[in-house]
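The complex appears here without one of its protein chains, the remainder shown in place.
This part shows chain A:
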Amino acid sequence: MRPTLLQGHERALTQIKYNRDGDIIFSTAKDQHICAWFAHNGERLGTYHGHQGALWTVDVDPTSTIIASGAADNTVRLWDIRSGKCLKVWDFNTAVKRVEFNEDGTQLLAVTEKRMGFLGTIVVLDINLDVEAEQSDEKAMTITCEDAKATVAGWSYMSKYIIAGHEDGTISQYDAKTGEQLDNTQVHEVDTVITDLQWSSDRTYFITAGKDKTAKLVNARDLEVMKTYVADTPLNSASITPKKDFVILGGGQAAMDVTTTSTRQGKFEARFYHKIFEEEIGRVRGHFGPLNTVAVDPTGKGYASGGEDGYVRVHQFDKAYFDFTYEVERQAKAQGQM
């Protein structure tokens, strides 16, 4: 496969998101704009300007009309995808590290940083998915994380729970209606940051990536760890592939240690693991720095990775990827047909 290289950012990438149809990619980096790209040929649709600080996160609503972004200038902004216009700005006390729309795009959650005496919070905002409509200033709900700040968060199936990953390696389950904490489980090693949380396509389970060099597949209902993927480097991102039962992990040595290592030793590769057998099945190299984010096309045709090197690499899987099956899978299929 021949990756497409997207050079729209001058600094390290922070997050990549595909829209639901898998035709547009949104990327954010520590420079101050968001880029939108067509996934099939890497053409840039446009850029969104207005943030005054490093952008940490972006998410797109399910109908692909609005995107939300969070940045180090303590704001969450809504943008019209088509025109690039900023629709709404919400101000917070601290930087916003993660935003995510719920399944139907009616609500948005934002994870804020713990800093300057303010505790880390998860804020829920009501969204009107109309470009013309006025968005409300009110914050629908605020969850305060008293012990350890949340680093990542997301909505479960039917917007029933809010799941948050914390800096101490635990995962919390909150009721999405009341904000009450229902569960808190130590999933990753104690005091290792959870760096990413991405959902399966039906949002019943999710994958977390941790600095403890593992990624875990966790059930959203009871926070049970179903699978563990062990890597040899701290992980920054993890994603579940639709169509095929794989997961993609991205990581690498911390940015500050990178200059002392060669690209080979730095382990700047996207790692593919089999979702069920927890076994590593291949790697894709290409980045010059650690991978900060990986995102999978919801249609299962490809994936994109963004690195500390400022590049986005978009890959379209080729036949070998779709053909790959385990011996037991082939046998099971053969028996099923008989």
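By our rule, a residue touches a chain if its C-beta (ideal position, glycine included) is under 8 Å from a C-beta of that chain, and two chains touch if they have at least 3 such contacts; residues count from 1.
We take it that contacts and distances are computed from a predicted model.
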Pick from "Decaprenyl-diphosphate synthase subunit 2", "Protein HGH1 homolog", "Brix domain-containing protein" or "Eukaryotic translation initiation factor 3 subunit G" the UniProt protein name of the chain that isn't shown here.
"Eukaryotic translation initiation factor 3 subunit G"
Touch criterion as defined above, residue of A:A95, A:V284 or A:A304 at the omitted chain:
A:V284
Given that one chain is not shown, which residue among A:T47, A:T178 or A:Q331 touches it?
A:T47
In the full complex, which of A:M116, A:A320 or A:A334 touches the chain missing from this view?
A:A320
Options A:T4, A:T121 or A:T214, residue touching the unrepresented chain
A:T4
Spell out the interface residues on chain A facing the chain that's missing from view.
1-8, 21, 23-24, 33, 37-38, 40-49, 64, 82-84, 246, 272, 279-286, 313, 315, 317-321, 324, 326
